[in-house]
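Report on one structure; see the data block that follows.
Removed from the display is one protein chain of the complex; every other protein chain stays in position.
After this line comes chain A, so read on.
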Amino acid sequence: MSKPSKNATPLVDMKNIEKHFGGVVAVNNVSANLYAGEVVGLLGHNGAGKSCLMRILSGAMTPNEGVISVNGEKVELKSPLDARDLGIETIYQTLALANHLNAPSNLFLGRELKTPFGNLDDKRMLEESRQVLHRLNPNFKNLLDPVSSLSGGQRQVIAIARAIYFNVKILIMDEPTAALGPSETAMVSELIQELKNQGIGIFLVSHDMHDVFDLCDRVMVMNKGRNVGTHHIEDVTKDDVLSLIIKGELPGGWTPGKKEAVQ
């Protein structure tokens, strides 16, 4: 699964994506793809344009240029709802939680469970939330408190739970473990493995080289808005990736698969 065959249709295919804010070019002619059952790590310095590229795929931001195809079909992602209808779920870097609402209300925001009369089914939403949250963090108790009073890690767990609860096919994780402790982080790694085995495609934005090398099949590095390289994880070393992140290019004399030769 780690090297998908070249002729399979990618789950996601983004071509020549551009996004500018006034004079700032946040995403500069970037192309990227993602296959089913694959984890693609997205790395880059702060402000490289990773979140912008991901937000474009989740329908939260409209690109100035570029074409996005899902399962080989060209799609228009005008709103987060469009993306969601295609099975694209996102864990935003900002978490995107409504602070005054509790965990179940946030988890089901925009797709509330309802009784046959169309009333909110808070009881069932609480029960379901309890299950999915406990899976990620067994100590999660205060489900009825507004999320503003929860810890950063608990908030992140809600954001993750929200993305995996529904029928996800393409998962975007923008620094999903930034606020998590070691055991929760391990839980998320396990989760990524499991989702991957189910054939879900994952974009994982991270600054943690260790996680990326553990979990990803391919890495893609962005530098100043450009895609400066997409490589199979076996073809590069951490130093290669670091060089891509910082300088925007591979070290001199690099050839694919050099990793084995060095070791």
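The rule is simple: a contact is a pair of C-beta atoms (placed from the backbone, for glycine too) under 8 Å apart; a residue touches a chain by one contact, two chains touch by 3 or more; residues count from 1.
Methods note: contacts and distances are computed from a predicted model.
When the listed names "Monoheme cytochrome SoxX (Sulfur oxidation)", "Pentapeptide MXKDX repeat protein", "Electron transfer flavoprotein subunit alpha" or "ABC transporter permease" are checked against UniProt, the chain not shown comes out as "ABC transporter permease". Contact with the chain not shown here comes from a single listed residue; of A:Val12, A:Cys52 or A:Leu97, that residue is A:Leu97.
The residue touching the chain not shown here, chosen from A:Lys19, A:Arg84 or A:Lys196, is A:Arg84. In the complete complex, the hidden chain is touched by one of A:Glu112, A:Glu128 or A:Asp208, namely A:Glu112.
Touching residues on chain A toward the chain that is not drawn are 58, 60, 79-81, 84, 90, 92, 94-101, 105-106, 109-112, 114, 118-120, 162.
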